[in-house]
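Here the complex is missing one protein chain, while the rest keep their positions.
== chain A ==
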């Protein structure tokens, strides 16, 4: 794991200030079929390589972030606020 995560609000901070939640996945519609919700809650691509994850800057700005990270090399590629809309 890279030892620093560059928070868009606080700058480059030690990763011990952050808590990980897990994969940042698009949330299905509330009335989506059960199979879609099952997939969302329980199934994971679990890639070896680039992965988007929710991290919480718990000991900093307390914002939820989406960190793009490599699961094999542990390098952090990008980090943005989770509220920020990204073009699909």
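By our rule, a residue touches a chain if its C-beta (ideal position, glycine included) is under 8 Å from a C-beta of that chain, and two chains touch if they have at least 3 such contacts; residues count from 1.
Basically, contacts and distances are computed from a predicted model.
Selecting from "Formate dehydrogenase iron-sulfur subunit", "Branched-chain amino acid ABC transporter permease", "Sarcosine oxidase subunit beta" or "Fumarate reductase subunit C", the unshown chain of this assembly corresponds to "Sarcosine oxidase subunit beta" (UniProt protein name). Where chain A meets the missing chain, the touching residues are 1, 3, 15-16, 19-20, 22-23, 38-39, 41-48, 51, 53, 69, 71-74.
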